[in-house]
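All protein chains of the complex are present and in place, except for one that has been dropped.
Letters A, B and C mark the chains in the order given here, with residues in each chain numbered from 1 onward.
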Amino acid sequence: MTMLGDRQQLSYIASQAADARLNLELETEGMTLNIGPQHPATHGTLRIIARLDGEQVVWAEPACGYMHRGYEKLTEVRTFPQVTTLVNRIDWLGSFANEVPFILAAEKLMGVEAPTRAQYIRTILFELSRIANVSLFLGDLGVQLGAITPVFLAFRDREYVLNLIESATGGRFHPNFDRIGGLKDDLPAGWIDETRAVMKKLRSFCDQIEDLLFGNEIFQSRTRGIGVIPRDVALQYGLSGANLRASGVDWDLRRDQTLPMVWDKADWKVWTHPDGDSFARCWVRLQETRESTKIVDQLLGAIPSGPVMAKVPKIIKVPEGEAWVSTENPLGEMGYYVVSRGDLGPFRVKIRSASFNNISITPWLLRGVYVPDIVTILASLYFILGDIDR
Amino acid sequence: MAKVPGLVKGLGVTLGTLFKTTVNGSNTVQYPHEKETPPIRSRGVIALHQDNCTSCMLCSRSCPDWCIYIEAHKELAPPRREGGKPRQVNLLDRFDIDYALCMYCGICVEVCPFDALFWSPEYEYSEPNISDLLHDKSKLSEWMETVPEAPELEAGADKKKK
Amino acid sequence: MPPKSPNGEVRQLSSSSETTTPVVDLEREQMLEAIKLSLGDVFVDSHLKPGDDLWIRVRTDSWLGSVQKLRDHHSFDYFGFLSAIDWMPSPYGRGEDDPTEPAPVRDTTIRSGYAGGDTRMQVFIRLVNSKTHLGITVKVDVADSSPSVESLITIFAGANWHERETHEMFGIDFVGHNDLRNMYLPVDFEGHPLRKDFPLLARMVKPWPGIVDVEPLPGGDEEDSAEVKASAQSKDSDAS
Partner (left out) sequence: MIALLAEVPYWGQSLLRVLGGLVAVLLPAGTIVYVFLFKMMSFMQSRLGPMEAGPYGSMQLFAEVGKWLQKEDIVPDRADARIFKMAPVIVLVSTFLLVVVVPFGPEAWFTDFETGVFYALAVSSISVLGILIAGWSSANKYSLLGGLRAAGQLIAYELPMVLAVMGVVIQAGTMNLQKIVVAQNTGSMFGIDAIGHPYVISQFFGFIIFMIAIQAELTQAPFDMPIAESELVSGYMTEYSGFRFLIFFIGEFATAGVFAMIASVLFLGGWGVPFTWFGWTSVDDVANWMNFVGPLIMFTKMMLLVFIIMWIRFSYPRLREDQLQRFAWKGLIPVALINIMVTAILKVVF
């Protein structure tokens, strides 16, 4: 893989080399720096090929595909319930949130809607997986910028959330709890009180991270004004989630879209930031984590009683049709374009993952920055490799 | 009140955690010495209740990974009642789960119509060699002992479900 | 305070989807009319699911122009994704065939989805209006012999990677995109994996464990296995 891939990449770099001779006065040649696929800054196996002039990036491009698992092809040989087990491995940090849009798309095609109780639990678990995902981002952000402590605090507190997800669904990372028509099971007793306690902990974690990182002048000088994405560019590249909101676009699919989920039953705020720089992106995520804990807290008190599963046949055949459902996942807009042919399995599933679009802006964004800023920008765009490569 | 510089606040967080860890102890579980009990629903390993299995192949067929291998043959069993016709039963020859392939999705446990498969929270079965992760029915039956009772459900749940 | 739902109503909506979603979706209908008007004869077909989504299909030769019109005149300024569909059903099924028996013949007649289609493969794109948050799926046919369509990178820079991926996975050429390198696969990879006639090797190298059936009693009859299946199915319906 690497050798052949390299040849292709290198020939492309050669074609860009004319560009790279920026420093005309000194006639210095640029240097090609391979960041990754095995590199501490690229959680996963993303590789960035950067053409440098000194420490300044002349041209840079991510090379993905080191973790391409071909999920779109794999879905075509699986039945609908089996696909759920695949899709929660796309963004492995917020896996429950990956299942939801797929299940919603299938439900839409079948004309089934989950019972209200299931919708509440779904939404709560969805937000919990957002918290699990983003809290790791907040910690990882520190590591990318050279602070070692936040990541351990993040792992410490994310563990509580994962424990919650595990005790409800049975899987820490891959819940596979969503079923077409509802949920696999109801919540175990005592879960609601536990969750309330954990949400309190997570809020204090957010405060800690804010004090440790966001308030830190060094952190601010590293992130403010770095990697600025203007509003129209963000829309053009299809950026989503916090990256889009940090560019001043007030758009949250949880609020701006009607889905059989219950975000509208809670009182929360969509945070935006006008700057569009790395700091804005990180800050929006921090605020969103806080909002998520609030959403969870409010919904916990309002879970109605009832069944968690609608009446669906045991052997699920989804009627013919096409459906597009996307939700506001931890990383951004995650959507599935499901085409069914009335078979046991989907005919075609196009997985629109957030990171793919979010990272596709990097060649544009990395031009002219310094090597340390590559790391800052990648960290602030926040990607999960499985979400890019799928 | 004057704004505390972020640099000082950051130092405060680390120092605070230092004291907290010193006083309250850390969150680390010293694994081989002390163990966490996983939640009841935790999907650790799949246990097989051999007597319930009728080798209907449903689990094997619904497995997304194709990691359940079943072989069985029919045999005549003594009749249930005196003087009845001898019954035909399926005798399980092989029931292997390849845990190197298993995705721990639980579909097999769900589709099993005869309650022969269960989740156990047991997790200590790692092997140095990947091929040793193919476990046969005797090993799977041993895990039956570790299967816990299903947990109580949260208030408001529909009690119809087991 | 969110309203308590009366004892968690179970909604079996296979027939009642019309009751919850409005039959008339004025917003989308107006949108569709406006698009029809501005695209003119470039517009080929459309499909509207009220309260859900809108699909349109445009002529291949003016793909770029029509998307540009959608962006500029109908403010579909948010680029969701671009991909393609191969409408030919796979001749391999789910790879669950018994290798010892002759391969079953499968129906591979091409049937297009919403908004129709004349070719085996279609490129489609998802655009959203960032103000009203209404989305649209735009489809375009690509010729079977030389699948090729105009590239959108001049109007949506974000289409770059999506077109590279589609090129790699479906072998569709994007005219105007000068950098259609593979994203995922090695350079000398042959074939286009997401085309339906590309076999999924993982499902070919090993026979499906589900093929194996219970060995019958020597000289026994087949009734018993049928009985097992029947009881399994009755249990199914119980459980649901």
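The rule is short, and it goes like this: a residue touches a chain if its C-beta (ideal position, glycine included) is under 8 Å from a C-beta of that chain, and two chains touch if they have at least 3 such contacts.
Predicted model, so just to flag it, every value in this text is computed and none were measured.
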{"item": "Contact list for the unshown chain, restricted to visible chains", "value": "A, B"}
{"item": "Selected from A:V284, A:V375 or A:I388 as touching the chain missing from the view", "value": "A:V375"}
{"item": "Residue of A:L46, A:L145, A:A234 or A:I351 touching the missing chain in the full complex", "value": "A:L145"}
{"item": "Touching residue (missing chain; options B:L15, B:A77 or B:A155)", "value": "B:L15"}
{"item": "Contact residue for the chain not shown (choose from A:S95, A:N176 or A:N216)", "value": "A:N216"}
{"item": "Interface with the undisplayed chain - residues on chain B", "value": "7, 10-11, 13-15, 17-18, 20-22, 26-28, 30"}
{"item": "Chain A residues that touch the omitted chain in the full complex", "value": "31, 33-34, 39-41, 55, 142-149, 152-153, 156, 212-213, 216, 218-219, 221-222, 370-375"}
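Following the convention adopted for this analysis, only the chains that are shown with their structure count from here on.
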{"item": "Topology of the chain contact graph, where touching chains are joined (line, ring, star, complete, other)", "value": "complete"}
{"item": "Result of counting contacting C-beta pairs for A-B and B-C, higher pair", "value": "A-B"}
{"item": "Where chain A and chain C are represented by their mean Cα positions, the distance between them in whole Å", "value": "23"}
{"item": "Centroid distance [mean C-alpha coordinates] between chain C and chain B, Å", "value": "35"}
{"item": "Approximate Å spacing (C-alpha centroids) for the pair chain A, chain B", "value": "28"}
{"item": "Junction residues of chain C, two or more chains touched", "value": "8, 236, 239"}
{"item": "Overlap residues in chain B, where contacts from two or more other chains coincide", "value": "158"}
{"item": "Chain C-facing residues of chain A, complex", "value": "1, 4-5, 7-9, 12, 64-65, 68, 70, 72-74, 76-78, 108, 110-113, 115-117, 232-233, 235-239, 249, 251, 256-257, 262, 265-266, 298-299, 302, 304-307, 310-315, 321-324, 326, 333, 335, 337, 339, 341, 345, 347-348, 350, 352, 356-357, 360-361, 364, 389"}
{"item": "For the chain A and chain B complex, residues of the former touching the latter", "value": "78-79, 81-82, 84-86, 117, 149, 153, 156, 159, 163, 166-171, 174, 176, 184-192, 208, 211-220, 303-309"}
{"item": "Chain A partner contacts - residues on chain B that touch it in the complex", "value": "5-7, 9-10, 12-14, 17, 27, 38-43, 62, 64, 103-107, 110, 119, 151-158, 160-161"}
